[in-house]
Structure formats: C-alpha cells, structure tokens
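A single protein chain has been omitted from the complex, and every remaining protein chain is retained in its original position.
First chain written, first letter: the chains are A and B, and each begins at residue 1.
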Amino acid sequence: MSLSAQTFRPVVSAQKTAFLSSRRLFTWLSYLLTALLVVLFLFPWLWVFSLGFKTRAEIMSPNIVWIWTPTLENYIEVLINKGYWRLIVNSLVIAVAAVALCIVIGVPTAYAFSRFPIPGKESWFYMILTFRMAPAVVLALPLYVLFARAKLLGTFVAPILAHCTFTLPFVIWLMRSFFDDIPKEIDAAAMTDGYSRWETFLYAILPLVKSGIVAVALFSIIFSWNEFLYGLILTSDATRPVASQIPSLIRPHGTLWGEVCALATTASLPVAFLIFALQRQLVRGLSFGAIKG
Amino acid sequence: MNSRRYIIWWILPAAILFLVIILIPFLTALTFSFRSFSFTSSLSTGQYIGVDNYRKLVFDNDFYNSFKVTFLYMVPAILLQGILGLGMALVIAGAVRRARILIPIMLLPTLLTPVVIGLIGVLTLNPDFGVIGQLLKKWGWVQGSVLGNASTALPAIIAVDTYQWTPFIAVILTAGLLALPKEPYEAAQVDGANPIQTFFRVTMPLLWPYFVVALLIRVIDAFRIFDIIWVMTRGGPGTATETVAVYAYRHTFRFWDFGYGSALIMVIFVFISILVEYLYKALQRWQAAQ
Partner (left out) sequence: MAKITLMNVSKQYKGGAIQALKDINLEIEDGKFFCLLGPAGAGKTTTIKLIAGVEPVDQGKIFMDDQEVTHLLPNQRDVAVAFETYALYPQRTVRENLAFPLRAPIRRKEWSEEQIQARVEEIAKLLGIEDLLDRLPRQLSGGQRQRVALGRALVRKPKAYLLDEPIAHLDAKLRHRMRGELRRIQLELGITTVYTTPDQLEALSLADQMAVINEGKIEQVGSPAEIYQRPANVFVARFVGDPPMNIFHAELEDATLCLFGGKKLGISEPLFSKLASAAVEKSLIIGIRPRDIRVLSPSSAEALWRGQVKYVQVLGETSILTVSTDSYEVRIKVNSQEAPKRGEAVGLGFDVRDCHFFDPRSERRID
C-alpha cells in the first residue's frame, strides 16, 4: 500500500510538469505565429508607407530597392501642392457626422425594436437589412437626382446623408442585438424605481451598451471612411472624401504611385489613431453579451 | 406597458431619415425603370416606355453573368476569410490578452480603403515591377499579367479582398475568444478531453454567435463589392470580373442609361431581399435550434 503510493506519486508530478511545459511551448509557438501574422499583415502597409518616400524610378525598378534616400517629394506634392490634406478633413467631417447622426437616431430605434411591440417588426428588419446589402449603385442614381433637385450636390449634406443609407441600417441591426441581450428585468427595475421609459433608456440601459456603441461606431466609421462611390458622384472637389479622390491619381500616362502611397498611408492614420485610442472599449464592446444576428 | 402611443417617438427620426434617403430614392428609381433616357438628352425628357427596360434585361447575357461572377467571388471569399479569420483569431488571442495594441495593428489593412488595397494589388501583381507579379512570372505560374488573364483575375481579386477583411473577422472572433467563460473548460479538463475535443465541443459552440455575426457582416458587404474591382480590373478582362455592382455602375454612370440602370437596380433589389429573408430565417431557425 505505502509502496505503491510512493511509486505512484513521482509519476503524477512528472506528468504534470510535462503537461505544463508542453503548454508553455504551445504558448510560445502561438506568440511566434502571432509575430509572423503581424509581419504578414503589417508588411504591405509598411511597404506602401515606404513607397511614399521613394521616387518614381525607385518604385518602378524591377528589383526592389531596399536602401534609398527617403524623399518627402510625394507627400509635399500630394498633400500640399495638390492640397489633398483637405480631403482627409472632408472624410473626417463626412464619416463623423454620418456616424454621429446614425448613432443618435439609430440607437433609440434599435431599443424600440428590442423592447416594444412594433407591428410588422420582423418585416421592417428584413427591409433594413436588404437596403444594407444592396450595392451603393442601387441608391446612388436616385440620390443623385434627389440631391440635384434639392440643390445639395456639392455640399457636405449630400455625402453625409448618403453614408447614412448604409450606416443607419448597420447601427439599428447590431444595436438591437446588444439590447436583446440585456434582461428586460433591468428596464422593469428602473421603471419601478421611478424612471420614465426614456429616463430608463438613458440612465439604466445606455450605460450598459456604451462599449457596444463604441464598437458599432468604430466599424461604421471604417465603412464610411472606405466608401468610394457616393463620395465620387455626390460631391464636388471641395467636399470629396479622400477615398474617392485616389483614383484621380491613376493617370493615362501612368499611376502616380508615390503620391497614391503617401496619400493612402496618411489617410489611414486618423482612423488607426481612433481605434488605437478606443481599443479597450472596442474589445469589450465586441464581446459584450454575445453579439448575434 | 401602455406607452404604445409613445412608441412612435422612438422610431420617428429614424423613420423619417429612412424615408428621405432610402425609400423615396428607391421609389424614384422604380419610376425611372419604366422610362427611357437616351445618352444625349437631358434628364427630364424620360419617355414612359412600360416594361421595355425589363424586357431588354431578360435578354442581356451580361446581366446573368454578373450574378454568376458575384457568387463566384462571394462564396470562396467568405469561406476563405472565415477559415483564415478563425485560424488567425486562435493564434493571436493569447497574445492579444497581453497586448491589446495588436488589435489596431491587425486592423491596419482594413483601414486602408479598398481603393488603395486594390491599387496595392495592381502594383504588387504587375509582372514587370510588382513583387508578387514578378515571382509568378518567373515561376511560370501565370503567363503575362495576372489581372489581364480571365482565369486569374477573379482569384486575384478574392486574394486582395481576403487580405483586407480577414483581420476584421479575426478581431471579432478574438474578442469572442477572450470573453469565453472559464467553467466549460474546467469541466472539459475534468472530463479528460484532449485539446482537439475541447476545441470542437467547447470552443466552437461558444464562439459560434461571434462567427455568425462576423460572417453576416461580410456577406452583407460582399454583395456590395465595387471599389476593389473597379480599381483593379474595371470588370475585365471582358466581363470576367464584372459583379452585379460593377455591371449596374457601368450601365448607369458610364452609359448614362438611367432607365435601364434603374430596372437593373430593381431586379438586384428583389434578388437581395429574397436572399436576406432566406439568410435571416435560416439564422433564426439555427438560433432556435441551439
């Protein structure tokens, strides 16, 4: 009895350490793979970034030029001489205004969809999703006509409202699933505590979905920032967002690669900064409850 | 709660916005689809021509082709992005727990606009000075230009799209992985499950809702794909990469054929609404089954 216990014990502990070390190995392996992935996904961005500092000859060289004297020529040309820094401001104005508008009016709507007996609720939902899925060109033409009649072409109103066509359905759709995950007892508690429906929404429910709103808003800003078609056809040179202007650097005699790269990397920085600043909220927002369809 | 008559105030602003920017334009397009606009005349001279635009559509082979191309792009792209995104999330979740900054770093490709991603694709796939294009030529995998070849253009677009959106899916799934409860894993360990069993019996079922949401966002966007293709191939060579959106754009804004373009739009819309309803119902059934 005592003998078997003695012989048995070391075996158990050996197994335990083996298990632990294999797990540690696994962890290190995953870190290594992560590093590789980071390089894989960062490399093209860095590469584009580096091209912005190269001359045309260096970019078009059949052999990659690894060592060169960086030039600011492309940045100066595209941002200052062509004045495209303003396009980045335009993108910011359009994306922020559209997303802010859609959050302010979409979140209460999503709450209403989650809590109230709205007649034909699910049919409305199909419709909202359908419009979210339809290609921009479906609405681009009629919106063009509408804004032309309202004399809004060339103002910021046109692209802002146009971006709402995909942002609003997205906000309503995702926010509804956040609200669906909050037990209705919380609403009931706040209302018996003396809060009206609207106050309940403001003081008891909204604080719970704060991170969710941040995540949805960030995604919406990414979509808005990347949008191309509305920005192209509903704007003038003064209100065009940066994404829609980039193809203008594709010239018949050859694409201005250096300038494209300089503009693209600069244009990705504001949103990257936003995500960097709100990363904690983003991760929490995405994992809050289980977001579902 | 008898706030029934106040419900309207909750949804009224959204309903008005929806009406103005979505429903009215949509109905405008519906009326356009029954009218004729010629290249030379101005907007206001649209003649009522009944269902002629729709009749023309029925006999247009390019129209059918565009649906085929859209699905040839959509299905492999989403499968690829789903699988790679899951793999990526499983790899990086551990590291992200310690360094959350990996999330914005990973999202950098998603933040470059599709137009730029497309241009990078053009640049890297160029057979004369692009990094990948040169290699493909040297190894003899592709004769000449990748994007100029009907059989390789669409895979190239899928590859570029996958590059942009895989991190997006991975980030959603990583957030899901980090939020998984510990208890089922402890239970699995007590039951003596090996890592593979644990993955399929514990991780996947818990991660499913995140997976579904990530894929749904992608499915919804995939039908809209336009910019990447427009920048990389303009739908060519021929109509090899002409998706529904590119086709509609070409007819509406290149040929300024508003009547025909609107008829197209209506058909696309009806098609999508059926697709959405089907997807949504399938999803609900699936959720109910859980």
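Methods note: a residue touches a chain if its C-beta (ideal position, glycine included) is under 8 Å from a C-beta of that chain, and two chains touch if they have at least 3 such contacts.
What you see is a predicted model, and the numbers here were worked out from it, not measured in a lab.
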Of the residues A:49, A:85, A:156 or A:195, I need the one that contacts the missing chain. A:195
On chain A, where is the contact patch with the chain that was removed from view? 183, 185-197, 199, 203-204, 207-208
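FYI, only the chains that are shown with their structure count from here on.
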Gap in Å, rounded to a whole number, between the CA centres of chain B and chain A: 14
Can you tell me which positions in chain A touch chain B when the two form their complex? 27, 30-31, 33-34, 37-38, 41-42, 44-45, 47-48, 51, 59-62, 64, 101, 105-106, 108-109, 111-113, 116-118, 125-143, 145-146, 161-162, 164-165, 168, 172, 174, 177, 191, 197, 219, 222-223, 225-226, 228-229, 233, 242-244, 246-247, 250, 255, 257, 260, 264, 267-268, 271-272, 275-276, 279-280, 282-288, 290-293
Complex contact set, residues of chain B against chain A: 1, 3-4, 6-7, 10-11, 13-15, 17-18, 20-22, 24-26, 28-29, 32, 43, 88, 91-92, 94-96, 100-116, 119-120, 122-124, 128-129, 131, 134, 163, 167, 171-172, 174-176, 178-179, 209-210, 212-213, 216-217, 219-221, 223-227, 230-231, 244-245, 248-249, 252-253, 258, 261-262, 265, 268-269, 272-273, 275-277, 280, 283-284, 287
